[in-house]
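Following: one structure in structure tokens, then a few remarks.
Note that this complex is displayed minus one protein chain, with the remaining chains in position.
When the chains are written out, they are named A and B in that same order, and each has its own residue count from 1.
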Amino acid sequence: MARSTGEDAQALFHSLRSAYAATPKNLKIIDLYVAFAVFTALIQVAYMAMVGSFPFNSFLSGILSCTGTAVLAVCLRIQVNKENKEFKDLPPERAYADFVLCNLVLHLVIMNFLG
Amino acid sequence: MARSPLILVALISLIPLLCHSFSPETPTGRRILVLVDDLAVKSSQSLYFKSLSSRGYELDFKLADDPKIALQRYGQYLYDGLVLFCPTVERFGGSIDQAAILDFVDSGHDLIIAADVQSSDLIREIATECGADFDEDPAAMVIDHINYAVSENEGDHTVIASDNLIKSDVILGSSKIEAPVLFQGIGHSLNPANSLVFKVLSASPATYSANPKSKLSSPPALTGSAISLVSVMQARNNARILISGSLSMFSNRFFRSGVQKAQSSTKHEKSGNEQFLTEISKWVFHERGHLKAVNVKHHKVGEEDEPAVYRIKDDLEYSVEIYEWSGSSWEPYVADDVQVQFYMMSPYVLKTLTSDKKGVYSTSFKVPDVYGVFQFKVEYEKLGYTTLSLSKQIPVRPFKHNEYERFIPAAYPYYGAAFSMMVGFFLFSFVHLYSK
């Protein structure tokens, strides 16, 4: 039973890796960006667990900037992904422009909330 | 002495003296109306009156039922003090009555009342309005079979020698009264809940109040140390009233006589009456114990102007000047128990002010961490002194949004994270746009 689940798990990982390797390069760049944001968020949570949440607004703005960046990048990925049928009419420049706008607003608010 | 031309002249001569009358700048007024039952009192209490007039008071003697006496005329008071040596008067003459006398006191003037045996209801009523309850039996006198004054004839022990004096240098002067005080008259009691009256000369535990000529049918109502022989009241507007149960203690006879208490062997040449009554009259007429507080100032440490609002955790300094009237001029008041409160429904800061011996009291403290509308409160109530009640309102605001620390060291990782996100976004957009 355990072995079959272990074998299943291995088979799962193989198929996942092979399927993922098939994704286009620009999507992989976006995924890397998302991973970077999430990783920063986790570092901050670990730091807060150690030190305590004293300047809570700074903590919140740091965490939410990472989360926001990740979410917006995922939205960009959805819109740029050529396999997505709903967005085939959307020019990628438009998607990117929206992404920039949203990030601008996000960072403006973060800067305001940070200090 | 109720001759109209004399009165007219007296009144006219009083008008230019209005400027010297009682005022907050000079608390000791000079014109005193003395109402007597009988003009013989003027000569039998002459030593007492001489002590008053030698200090500069102008005494105006009138009979109590003189139809021309008046305390005020066209809204202005004609006298600064009133002495009632008329224990048996039923009704005052002229425009004076109980309400007029009480209004006189309520407008800040001083009063000396002496009751005695067979004092009238009017005098008792006035005394009750001032807080002293005389014995209801008009014929009762204070009798003490242990502390009476020894005399040639075996009296009925109604002349008592008392030395239960209040301990206050302000009221009774700095020199100790060695000899006991002779007293013959009626006693009164004070309500212990009344915070404005206090006993100056109280009776010993063996005293009781009863009619000396009749047998006691029931236990006396007033007994022991609860009986007060002479008391004073200081009203909320700092008018002072002296209530004495004996008119004869003011007399020359008691002033000059020697005294020996029944149970002791020391014989004093002169009774303590003159010293006692002279000193206490000085206090009643505001020659001692009258304070004024001026020039309340507060400001932030390092600044000079008074701000309209403080911020929490500010440092501030508070100062006030207190002077005492010496009878002729204002002298700096020196004490070490004046306190200031920083008060908002309860005192958040309570500090004793330090005096610089020239009348300026100051202190400094930090505004507490609570915001609201505070008051600087000085409530100074010392026995024998006028009450000082100052309060100044000042709001205290919390921090403005930009008065916090700008960069908190503990938050540097968060700053770093946010900036790294921005840099990452910038780099990513380059890569995204220019990669194939």
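We take it that contacts are C-beta pairs under 8 Å (C-beta built on N, C-alpha and C of every residue); 3 or more make two chains touch, one makes a residue touch a chain.
Throughout what follows, contacts and distances are computed from a predicted model.
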Among "Ras-related protein Rab-21", "dolichyl-diphosphooligosaccharide--protein glycotransferase", "Protein kinase domain-containing protein" or "E3 ubiquitin ligase complex SCF subunit sconC", the UniProt name of the subunit that does not appear here: "dolichyl-diphosphooligosaccharide--protein glycotransferase"
Touch partners, limited to displayed chains, of the chain removed from view: A, B
Listed residues B:F61, B:Y323 or B:Y371, member touching the removed chain: B:Y371
Per the touch definition above, residue among B:S53, B:S328 or B:Q393 touching the missing chain: B:Q393
On chain A, residues whose C-beta touches the chain left out of the figure: 5, 8-9, 11-12, 15-16, 19-20, 22-23, 56-57, 60-61, 64, 67-68, 71-72, 74-76, 78-79, 83-84, 86-87, 90, 94-95, 97-99, 101-102, 105-106, 109-110, 112-113
Chain B residues touching the omitted chain (full complex): 90-91, 97-99, 102, 105-106, 121-122, 124-125, 127-134, 136, 190-191, 194-197, 233, 235-237, 239, 309, 344-345, 371-375, 393, 395, 397-398, 400-401
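Throughout what follows, only the chains that are shown with their structure count from here on.
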Inter-centroid spacing, chain B versus chain A (mean Cα positions, whole Å): 80
In the complex, chain A residues that touch chain B: 25-26, 29-30, 33, 36-37, 40-41, 43-44, 47, 51, 54-55, 58-59, 61-62, 65-66, 69, 73, 96, 100, 103, 107, 110-111, 114-115
Of chain B, residues touching chain A in the complex: 406-408, 410-411, 413-415, 417-418, 420-422, 424-425, 428-429, 431-433, 435-436
